[in-house]
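Have a look at this one.
Removed from the display is one protein chain of the complex; every other protein chain stays in position.
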Amino acid sequence: MASLPATSTTTTPTGPPTTTGTSTKATRLLGAAAIVGIVWLAAFGLGFSPADVNQRESVRILYVHVPSAWLAYLAFFVTAVASGIYLFSKKHSLGWDRLAGASAEVGVLFMGITLVVGALWGRLTWGVFWEWDARLTSTAFMFVTYIGYLTVRRLGGSHEQRARRSAVLALLAVLEIPLVHWSVKLWRSLHQDATVLRPDGDVKMNGLMLFTLFVGVIAFTLMYMWLVIHRQRTMAAEDALDDAGLDLAIADRKAEHQ
Amino acid sequence: MDRPVVELTGAVAVLGSFPALAGASLVVQRGEIVLLRGPNGAGKTTLLRVCAGLLPLARGTGVVLGCDLATERDAVRRRVGLLGHRNGLYLDLSVAENVRFWGATVGATDDEIDAAMDRLGLSGRLAPLPVRRLSAGQQRRTALACLVARRAELWLLDEPHAGLDATGRDELDATLRQAAASGATVMVASHELERAGSLATRCVDVVAGQVVGPR
Amino acid sequence: MEDAGFIIGSYVVTFGAVGAYALWVLRRARRVTSRLPDDAKPWT
Partner (left out) sequence: MRATLRTAWLMARKDLRVEWRSRVALNQILPFAAITMVLFAFAVDRLPAAPGDVDTVLVQLAPGLASLGTVFSLLLLVQRTFAVESEDGALDALRAAGVDATAVFWGKTLAMWIQLAILSALLLGTAVVIYGIEVRWSGVALLVTTWLTATFGLAAVGTLYGGLAAGARGRETLLPLLMLPVVAPVLIGATRAVEAALGTGGTAIADGWPWVGVVAVFAVAFGAGGTLAFGPLIDE
């Protein structure tokens, strides 16, 4: 994201496209803000904030790990809400479907990062890359569920079919995830091996550490919004290309018939 | 004359991003046997699937059996029988079991089901045989018997003569004439121009996703 | 800083992945919108 494409914004009627890419003044501003947020987070997370009393330096990973997890949950929540709106609104506008798809894609990205970084953090604090902790297991489950969702989105068929199928699947995910989380939590409470190796994962954060975490959430939210806006516009452009292709094809077929 | 069974105006239907139907208009009255002629890929099959309420219209309007294709597609589906190259049968079940199953979906009585089997000449030794072991013609007749048992009012047949021998085709024509005579309406998409020509009350050409010739 | 490898590594993984995805989206956006007339782009 270092250099955003400079594009002239003069628009001509349906002449040859003068603007390429999906950037506008607003997204460039948002992108810049996101970059500032990242630099700010890195500076505070790696530099200024103090080490934790018992976790020492590895708490710095949490400033990235926790926000990416929260934003992933937010992304999937947006997907579920957008899917619900698409299904139950009278207009069934495809914009909501594209928002659901874009948000799910960014959610899977963030969830993947959360799992990888979580493993790194687990290695430092728990000494193991993977721990059958209820939260971690549910996170992995959500990751797989939404990869399935993205697969279903690519199944083809008309835009409406894609939209309806994905929306129903997203709402089913809302049904599944609490169920799985609940049963995994019950399952884990059975085998709570309270070894000394496993201090409580949640560090008590205050002062500068809490502030850094807050910066992390802001940075990730800005990134999320920037990514979803661009991804959604790209999907809109792809759909428009299909539709434009449709008009061209109709014209061709009519011509072919004359 | 009561309302036409099928009224399509400027219908556009899309397969993926390809306009299989690009502005087709057509009117079909009750009791007609309409032949849809046209090269492969002209949109005959799509036209049938649109009339059957299966494929939504991307543009244009359509009314089938008094139901609007935009909002009442389920109502259309219940009263229309669409038969493509696949018969929609359960090959492990017998002829009688298939017809009884399809009749039961609309609550048909046993007499109706027996009548449907008789009409298609399936009441004899064929009835208990699993459909898997029947010839193409006998399977086609079983599928038609299921349409009759299901009280379909509009028959949409896609290449029904394909794969049938001479006797099979004659039986099929007889069945279609009988169906039309008893108040059903038939639309046939076919390549067999000379055979279907004699069967149809009207021929319509489908070219490049549009209907040409007498509306 | 102790365990620097893991800690800096997690930042690199995070922002590297986000950056890579962002570039992919921007490149794809440019490729798709280049063939699209302006009126089909509500954001312009």
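For reference, chains read A, B and C in written order, and residue numbers begin at 1 within each chain.
By our rule, a contact is a pair of C-beta atoms (placed from the backbone, for glycine too) under 8 Å apart; a residue touches a chain by one contact, two chains touch by 3 or more.
Just so you know, these numbers come straight off a predicted model, no measurement behind them.
Though it is not drawn, the left-out chain touches A, B in the full complex. Summary of contacts with the chain left out: across A:186, A:208 or A:251, the touching residue is A:186. In the complete complex, the hidden chain is touched by one of A:39, A:128, A:155 or A:208, namely A:155.
Across A:28, A:56, A:135 or A:164, the single residue that touches the chain missing here is A:164.
Against the chain not displayed here, chain A makes contact via residues 87, 141, 144-145, 147-148, 151-152, 155-156, 161, 164-165, 167-169, 171-172, 175-176, 179-180, 182-184, 186-187, 190. Along chain B, the points of touch with the absent chain fall at residues 52-56, 74-78, 80-82, 84, 86-93, 97, 101-102, 104-105, 107, 130-131, 150.
Note that in this section only the chains that are shown with their structure count from here on.
Work out the mean CA point of chain A and of chain C, and you get 12 Å between them. Between chain B and chain C the centroid-to-centroid distance comes to 52 Å (mean Cα coordinates, whole Å). Within chain C, contacts with two or more other chains are made by no residue at all. In chain B, no residue touches two or more other chains. By the touch rule above, chain A contacts chain B in their complex via residues 156-158, 160, 242-243, 245-246, 249-250, 253-254, 256-257. Chain C makes touch with chain A in their complex at residues 1-4, 6-11, 13-15, 17-19, 21-23, 25-26, 28-30, 32-44.
Residues of chain B touching chain A in their complex: 12, 14, 16-19, 22-23, 56, 58, 207-210, 212.
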